[in-house]
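Apart from one protein chain that is not included, each protein chain of the complex appears where it belongs.
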Amino acid sequence: MPNKKPSNYADMFHLISPSKPFNVSSLDPYVAEIRLVMPYRYFPGPTATRFFVELRDNQRILGIKCRTCGIVYVPPETICGRCFEKLHEWVEVGNQGVLQTYTTSHYTLPIHRNQAPRIYGIVKLDGADTGFLHHLGEVDVEALHIGMRMEAVFMEERAGNVLDIKYFRPVSSSGSPL
Amino acid sequence: MGERVAIIGIGQTDHRYLRSDINHEEMIYEAVRKALEDADLTIRDIDTIIIDNMDLFEGHYLSDAMSVDGAGMYLKPGLKMNTGGTSGGTAVVTGWHHIASGLFETALVIGWEKQDAAPSISALVTAREPLYDRGMGAGAVGIFATMGLKYMREYGCREEHAALARVIMADNARRNPHAHLKLDLTIEDVLKSRVLVWPVRLLHMSPTSCGAAALILSNENKSRRAAKPPVWIKDIETAHREQSVWRGGCVEPNPKVTAIEVAASKLYRRNNITKPSRDIDVWELYTPSSWALFPWMELFSICEKGEAWRLVEKEVIRIEGEIPIEPSGGVVSTNPIGASGLIRVAEAALQLRGEAGERQVTKKAETAIATAWGACHWIVILYLSKHL
Amino acid sequence: MSAELLEIIIPLDLRYKYSAGPHLGAFLRALKVGKIIANRCPGCRRLQLPPTPVCGRCHIGMGQDWVELSHQGTVISYSFVVDPIFDPGLGDMRPVPYTIAAIVLDGGPDVAFFHKLQENDPSKVKEGMRVEAVFKPLQERAGTIEDIIHFRTIG
Partner (left out) sequence: MARRVGVVAVAQTKFEESKPTLHLQDLVFEPVQKILQETGLKFTDDGTGIDATISCSQDHWDGWTISSKNVVDGAGGHLRPEEKVAEDGAYALYYAALSIIGGHYDCILVVAHTKESQVDGRLIENAGLEPLYSRMLGLDFTSCAALQATQYMHRYGISSQQCAQVVVKNRRNAIYNPYAQSPGELTVTDVLGSPMLSDPIRLLDAKPVSDGASALIVAVEEKVKKWTDKPVWIEGMGCCYDRHYLGYRDLTDPISLTEAAKRAYNMARISNPRKNIDLVELSEYYSYQELLWSEGLLLCERGDGGRLLESRATQIGGDIPINPSGGLLSGVPVNVAGLNRAVEAVAQLRGETGGSQIDGAKRALIHGTGGVCGQMHCVIILKKG
């Protein structure tokens, strides 16, 4: 992988679609539409970077273990918030796990790529001690239940971020994938 | 009065333009770790945590919430403060009240900013009234240009003098391992740098930096057993300023008393500071531009009106001088905004400890003033002393 | 350890329905008919421009004491915006260069009016210069601060 230089701001600005300065929607009472748009750039740091690179290049899900409290974090965290220790010990976890909770959202926001409904869940992967928050897919909503076995499905095109996992879907033996 | 408050731990990251190697939580952790090591404490010894940054600079709503792991806030009480440029100073003041109340023995105060997330000049545009000046306003350069212009006209100072002030701050910054800009400047270099708004040149303005700083405050009892000699925060004062000034481009047709004068005179009176240039040994003023230095020196009564540039000309503000100002290199060398005010306090405390290394002032340092400035000429002042 | 630097770009795109309130609203509506109005504090008697609901010094409501100000005034401070700047209100780069100024309008000595100058030549902008508001043609005005195009040099 070539080292990618951080983008400059100008590249980020091109991601934004321009709009008119502001529209006065009513003069009395005076109400105007004001936009506040900023592209923000976040650097994941070494731990999340390694996690994302593994997702992208090898479709592997890595966790990180706290030597003090023994907790295996998936997704991984640089610092164990309980022990306030830096974490170093990488462990590979399975791409299957147990559904801890879920919800179906029925509204669509401008940040969403697809129309609602949208199903979210938290999956505790085998070998992890924490839950992984993500989308659920290929799901019969009626059959969804806490404790259901789930597995990660990866995107075809992966960019090195959390969306390289497309969603978690029920494992066929226990669920009812469509 | 309540419990006395001391600084017993100091930590800061090295400040840089870009921290693409690290996320904001890891950056905070770096500063907190250093402060804990400095105080020889663990996170368990910390009773409460106060944190500050500018929300729209990184785009995080409730950034304290997403900093819990890095800041060691898990299952601890704490607050998030934000008062603009003064935030770092306000956070220390907040920690000071916490200890003074007697309800907490130790408080960890954290200021941070990761300005590589977005250009802060764009975020700062949103500090203006959307239906009035938001579409026109851009940065703070104009404020300092007016300041400089007025100062030159009234007191006969020349551009060279502000350039000298900038050179001195650069010289100081080169002796500070944490500083962002460590420039080797001559007066000519400054005078040759691009004019932003005359007389403000590019080199007169503060950079945009990424960085975090942390302080550990504690009460008298705990401070007596601290690993390092405590530096006492003897008193604090804050003053803000009305909006009409800001909306007029921060310029007043008939200049009135400033927030700095009001706050400084209150604080001086309470602490029997009658001649600041004598009673205060080190100054960490928050000077976002080298052009702000002269008015600041005069508003803080370090000297008479019109005298500041002459003192700078005599170079008494240098680390070796009689009135050392910004021995750290100041905000013009390092400006992670949410941390800037806190760094002023941290640097002043290091001076009083005698631990400022190459930037340690030559004179005996027992008292210091650290300030934070921001928004519409708002000010926070902290008075530090080696002695209780 | 991977030496690769990842970055994640997430825009924040918010649209506000922003209220001017009775005082700033009256000011903006007045611009639409070519007037610049300020309001007077019933306590300290000073003018506020743009008008505000409360006096920061007296902590009392401003009431309805309105004063119309001249379109002419004197520049007391200015600034040249030359560097490209991303405008979060536009979602685009702001056109530069332009000149902004604090202007004391005749009849309103208490607070400066903040607007653009027509003059962009740094050698021709001076403190104390006399300027006059140039309004858009009546039919193009929308009741915004941009109903004044800029201030032009006079005298």
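All chains are identified by letter, namely A, B and C, in their written order; residue positions are counted from 1 within each chain.
FYI, a contact is a pair of C-beta atoms (placed from the backbone, for glycine too) under 8 Å apart; a residue touches a chain by one contact, two chains touch by 3 or more.
Only a predicted model underlies this, so the values are computations on that prediction, with no experimental measurement involved.
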Among the chains you can see, which ones touch the chain that has been omitted? A, B, C
Which of B:60, B:161 or B:178 contacts the chain that the document leaves out: B:60
Please pick, from B:8, B:32, B:46 or B:68, the residue that touches the omitted chain in the full complex. B:68
Contact with the hidden chain (one of B:16, B:80 or B:344): B:80
Among B:111, B:130, B:199 or B:230, the residue in touch with the chain that has been omitted: B:130
For subunit B, which residues touch the unseen chain? 1-3, 23, 49, 52, 54-57, 59-62, 64-66, 68-69, 73-84, 90, 93-94, 96-103, 123-124, 126-127, 130, 236-244, 246, 257, 259, 262, 266, 374-376
Name, in rising order, the residues on subunit C that touch the hidden chain in the full complex. 8, 10, 12-25, 52-57, 59, 61
Residues on subunit A facing the left-out chain by the touch rule are 26, 29, 31, 34, 36, 40, 42, 44, 48, 73-75, 77, 81, 100-107, 109-113, 118, 120-122, 124, 130-135, 146, 161-163
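Definition applied: only the chains that are shown with their structure count from here on.
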When contacts are scored as defined above, which chain pair ends up with more C-beta pairs, A-B or B-C? B-C
Using Cα averages as centroids, what's the distance between subunit A and subunit C in whole Å? 42
Centre to centre, by mean C-alpha position, how many angstrom separate subunit B and subunit C? 30
Two or more partner chains touched - positions in subunit B: 20-21, 59, 119, 122-123, 126, 130-131, 134-135
What residues in subunit C touch two or more of the other chains? 5, 7, 10, 12, 16, 18, 20, 24, 28, 86, 88-89, 144, 146
Help me check something: in the complex, which residues belonging to subunit C touch subunit B? 5, 7, 10, 12, 16, 18, 20, 24, 28, 48-50, 52, 56-57, 76-83, 85-89, 94, 98, 100-102, 104, 109-116, 122, 127, 144-146
Subunit B residues touching subunit A - in the complex, by the definition given at the top: 18-23, 25-26, 29, 42-43, 56, 58-59, 68-70, 72, 74, 116-119, 122-123, 126, 130-131, 134-135
Seen from subunit A, its contact residues with subunit C in the complex are 1, 3-7, 9, 12-13, 15-22, 24-25, 27-44, 46, 48-50, 52-53, 110-111, 160-161
